[in-house]
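Of the protein chains in this complex, all but one are displayed in their positions.
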Amino acid sequence: MAIVLGPNQYGKAETRVVRVYRDGNVHLLRDLNVSTTLRGDFEAAHVQGDQANVLPTDTQKNTAYAFASEPGIEEIEDYALGLARHFVDDVGPVHTARVEVDEYPWDRIGGPGGHPHAFVRSGQEVRTTAVTVQREEAWVVSGLKDLVVLKSSGSEFAGFLRDDYTTLQETTDRILATALTAQWRYAEPADWADAYAEVREVLLERFANVHSLALQQSLFEMGKAVLEARQDIEEIRLSAPNKHHFLVDLAPFGLANPGEVFHADDRPYGLIQCVVQRDDASPAGPAWESAAAFC
Amino acid sequence: MAIVLGPNQYGKAETRVVRVYRDGNVHLLRDLNVSTTLRGDFEAAHVQGDQANVLPTDTQKNTAYAFASEPGIEEIEDYALGLARHFVDDVGPVHTARVEVDEYPWDRIGGPGGHPHAFVRSGQEVRTTAVTVQREEAWVVSGLKDLVVLKSSGSEFAGFLRDDYTTLQETTDRILATALTAQWRYAEPADWADAYAEVREVLLERFANVHSLALQQSLFEMGKAVLEARQDIEEIRLSAPNKHHFLVDLAPFGLANPGEVFHADDRPYGLIQCVVQRDDASPAGPAWESAAAFC
Amino acid sequence: MAIVLGPNQYGKAETRVVRVYRDGNVHLLRDLNVSTTLRGDFEAAHVQGDQANVLPTDTQKNTAYAFASEPGIEEIEDYALGLARHFVDDVGPVHTARVEVDEYPWDRIGGPGGHPHAFVRSGQEVRTTAVTVQREEAWVVSGLKDLVVLKSSGSEFAGFLRDDYTTLQETTDRILATALTAQWRYAEPADWADAYAEVREVLLERFANVHSLALQQSLFEMGKAVLEARQDIEEIRLSAPNKHHFLVDLAPFGLANPGEVFHADDRPYGLIQCVVQRDDASPAGPAWESAAAFC
Partner (left out) sequence: MAIVLGPNQYGKAETRVVRVYRDGNVHLLRDLNVSTTLRGDFEAAHVQGDQANVLPTDTQKNTAYAFASEPGIEEIEDYALGLARHFVDDVGPVHTARVEVDEYPWDRIGGPGGHPHAFVRSGQEVRTTAVTVQREEAWVVSGLKDLVVLKSSGSEFAGFLRDDYTTLQETTDRILATALTAQWRYAEPADWADAYAEVREVLLERFANVHSLALQQSLFEMGKAVLEARQDIEEIRLSAPNKHHFLVDLAPFGLANPGEVFHADDRPYGLIQCVVQRDDASPAGPAWESAAAFC
């Protein structure tokens, strides 16, 4: 019966890399938040304080910047794969590297074809990737977060289980709103940008057009449609806070409120999470082991 | 030599009002964060604890919801004027009311003419208004905040004052980025939505096309162009953090960095603030006395 | 009728300065967030883009670090006065400098007299100062923010004004909770640390022991007691969100709720703000013109 070191990892979190591509006067912009995490033979660092196997997190930051120059940032998935492969192949003690990237999208001022080097940040969703390289293998998970959507009709919630603590009324017409997080795992390399655009569009289309009997059902339909549209995606995880909008009682003021005035509440919120997958999906391995899972 | 009550005000902050307009199946959405503040004869409330003159902040919240139903929310400026006028006219002890509104814009899923009642939040800027009604008078300030813009060229900073603590190098090509806050005061009622759209467009256009010798100069040109475009605007205030992007030194890794790879820093940041106004502007009165000024 | 530059200022915001004092093995820690703002002859910078009068904000940051070394940081008020005086005296175009400092307090691990150089951050309040130097004159405002306090009894709210939108019930026993911001202006230099400790203690004591008829009354009594305790303080500003705690209706579950179970709500919140001052206070000049007032 001894006390031992268990699973462990370390890295550099939230390196804010901005890459400008210049084609004469016309610029392209990549605005990233990069986190790298290494796993491997780091027992001596913990138990004896011997750092001989530890590549500094400062070096990981430098590497993130250097790789933004060469090979550059075509798409975040390529960039993350390159970084993770480097750590596993070139840093002896490392057997697994995980690179998580958030990309903040920017629009050209004046719209597509507009100003050559002036941009306005599109505050809509954040595009994400989480790449894991373990020895010879690699897994690519892509996603989005903070995509805030709302339906002001076409959503009900009824026929639910009731117990002694249930006071909620059934409703056949309510506001349904969420800030969607989605992550999907690829079976093979894809045209990342094209796949992203398609998945995003399918998610929005299904959210809008599925008559919702509950957020669970909307999420499942959204996930299913993604897998139907993209054969190269094996599973998708959806996490969605149910951002409640409560109808305000205006009767004391002599006013009717036929689904017009709502209070948008902050907390608490529902939190609905599910995975939709192919029944013959390849093993996920460490693909989902985010740094957050440690916290 | 006595201890006395000085300026004071109170109100309800951040009431989250969502208003749905239904034209058959086609819905419109107004998503607001409303803060109301009252000034008047509230000395007894402070000094004797006598609340006879104090309209509860809970009532102010109720009123914000009721007015969202009737007269409704045409534009946030109209709505705020109606609320503020009500407090001054109908609540005896109140001589001044200030109503501040943030509006979160939403896009229709599928674009203009798209889905009738499904929306995605446009995360770009937040539209704002701050209306002050004092007895018979009224002032309308409109604005925007969190409009994040970036130029990857067309910006320099040189010829500045140097002292013993100056180490900064001059540059003739740098990234210029900010999260713009702008507030403008109207001389008279306007077509609020139209004015907003025009001011926003002028601000973006000038930010993009002015060759910037410093953020101060860009801001002044942006403000000046707004006043030139809109005769009904008397002054505009601009507040802009200089969100620094530092060129990363890649030389240790054998890489050149000709304006390509940057570190986006969080803190510290420059903070540039100025007012651009007509020299015959009408008195601003209490138009700029925000609740934040008290903090 | 021309378009002209109005009030303007610029500076470096949120420079995070940490200063360690070493007396052998025993260390002292100062952990600051420093913002400097300059006003003066900066018209050419805005109108012509001529930066000859503009001391870079980068230089202001350097100066904040250099002054943390020499003369050092005895108390934040001394440090801010030194910095502001330097900018006004030594930088030609500057006629007014404002230095705002937040200090994050730390406790020694093991308590007073405990570990010589290991600390745990005391998350209670943040200590603040805002010093304004204008030519020969200086104003010192000190304060605190984010001091979260709660009374679970000794607070009522009744006898208030009612109108058509009032639904609130009167109460003679409620939870009163706030996150206090206080700022007080000194008539003359003081023992800053001693004054801070005394004001903080008076504020807490009065919050606790005044039987509250409303938050307005509590704040006034708190402010009044500070002015009674400290002759060197001329006025105090208090800003306090009323953080509502709503009694939960447990009757549907067959449970009484005699002031025991509450929902702590986020938004909206009341916001109560007042100034308590001496009727013969010296002119405040620009003492209260914070950078935030521009936004």
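For reference, chains read A, B and C in written order, and residue numbers begin at 1 within each chain.
Operating definition for what follows: contacts are C-beta pairs under 8 Å (C-beta built on N, C-alpha and C of every residue); 3 or more make two chains touch, one makes a residue touch a chain.
These numbers were taken from a predicted model, which means no experiment stands behind them.
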(message) Tell me which of A:122, A:209, A:257 or A:290 is the one touching the absent chain.
(response) A:290
(message) Out of B:135, B:211 or B:267, which residue would touch the omitted chain in the full complex?
(response) B:267
(request) Specify the residue from the set C:17, C:55 or C:130 that touches the hidden chain. (result) C:17
(request) Just the residue numbers, please: which parts of chain B touch the chain that's not shown? (result) 164-165, 167, 252-253, 266-267
(message) What does the interface between chain A and the hidden chain look like in terms of residue numbers?
(response) 1-16, 35, 37, 42, 45-59, 61-63, 66, 90-93, 145, 157-163, 165-168, 181, 212-214, 216-217, 219-220, 224, 227-228, 235, 237, 239, 241-242, 267-280, 288, 290-295
(message) List every residue of chain C that touches the chain not included in the displayed model.
(response) 15-22, 25, 27, 29, 31, 62, 65-66, 68-70, 106, 109-110, 115, 117-125, 146-154, 175, 204-205, 207-209, 245, 248, 250, 252-253, 255, 257, 259-266
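Heads up, the rule we're going with is that only the chains that are shown with their structure count from here on.
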(message) Can you compute the centre-to-centre distance for chain A and chain C, using the mean CA position of each chain? Integer Å is fine.
(response) 38
(request) Note the residues in chain C that touch 2 or more other chains, in rising order. (result) 165, 167, 267
